[in-house]
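Below: the structure, in structure tokens.
Every protein chain but one is kept in place in this view of the complex.
The block that comes next holds chain A.
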Amino acid sequence: MHIAEGFLPPAHAVAWGVASAPFVVHGVRSLTREVREHPESTLLLGASGAFTFVLSALKLPSVTGSCSHPTGTGLGAILFRPPIMAVLGTITLLFQALLLAHGGLTTLGANVFSMAIVGPWTGYAVYRLLRRFDVPLMVTVFCGAFAADLSTYCVTSVQLALAFPDPGSGFLGALGKFGSIFAVTQIPLAVSEGLLTVFVMRLLVQSSKGELTRLGVLVTGGRPQAGAGTGTEAVAR
């Protein structure tokens, strides 16, 4: 659930736009380079974008008695690194802002910052950190996707609390308020997103071993990864 159109004061809207722009521009450059150097990855790029499309269209009920939707940005961040996800996330947000009146053009900068920049970077950081400690692939994927999803909505709460501090308790009071609306609602959805990302990653390990190895998700030789195990199983069949 993104910040609705017109619901950030102009100064904030512009500031978040300025903060997001360089990430998206850098992302477009990474994306064009990736497509030029590895034209064969275009399909998987499309699939990563498609995953974000599906997940951010799924409004799911949550424990707080309200609905929200996952973001689907963890998968692309793990596969192609966060800069490329900044572009794919922005495309999704634009689609929703223009056609669905969900999110908005004036709040696009803020929403891009939370969903297409902080989310992917957080997810990617968690994923890389866990991999360094030899955690099984699918566990790192789950944690990465979970972190990408949840951090997105934590940032949304911070953005709104900055714009609308509580008259009595200030920024922190407002943060608690927006946090209980966005972040708490998001916890079970982030679990769902983690599981769905693991599901798609398992299918990818079966179908696109070569590509995943090139992208560094699967490690050839050396220590066998948990995910690679299911992959060889699939090849053997």
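We take it that contacts are C-beta pairs under 8 Å (C-beta built on N, C-alpha and C of every residue); 3 or more make two chains touch, one makes a residue touch a chain; residues count from 1.
We take it that contacts and distances are computed from a predicted model.
Asks: Tell me the UniProt protein name of the chain this structure doesn't show, selecting from "Cobalt transport protein CbiN", "Aspartate carbamoyltransferase", "ABC transporter permease" or "Putrescine-binding periplasmic protein".
Replies: "Cobalt transport protein CbiN"
Asks: Quick one: which of A:35, A:60, A:125 or A:219 touches the chain that's been left out?
Replies: A:60
Asks: Of the listed residues A:24, A:44 or A:117, which contacts the missing chain in the full complex?
Replies: Touches the omitted chain: A:44.
Asks: List the residues of chain A that touch the chain left out of this view.
Replies: Residues in contact with the chain left out: 1-7, 9-10, 43-44, 46-47, 49-68, 95-102, 104-106, 160, 164-167, 174, 177-178, 181-182, 185-186, 188-189, 191-192, 195-196, 198-200, 202-203, 206-208, 230, 233-234, 237.
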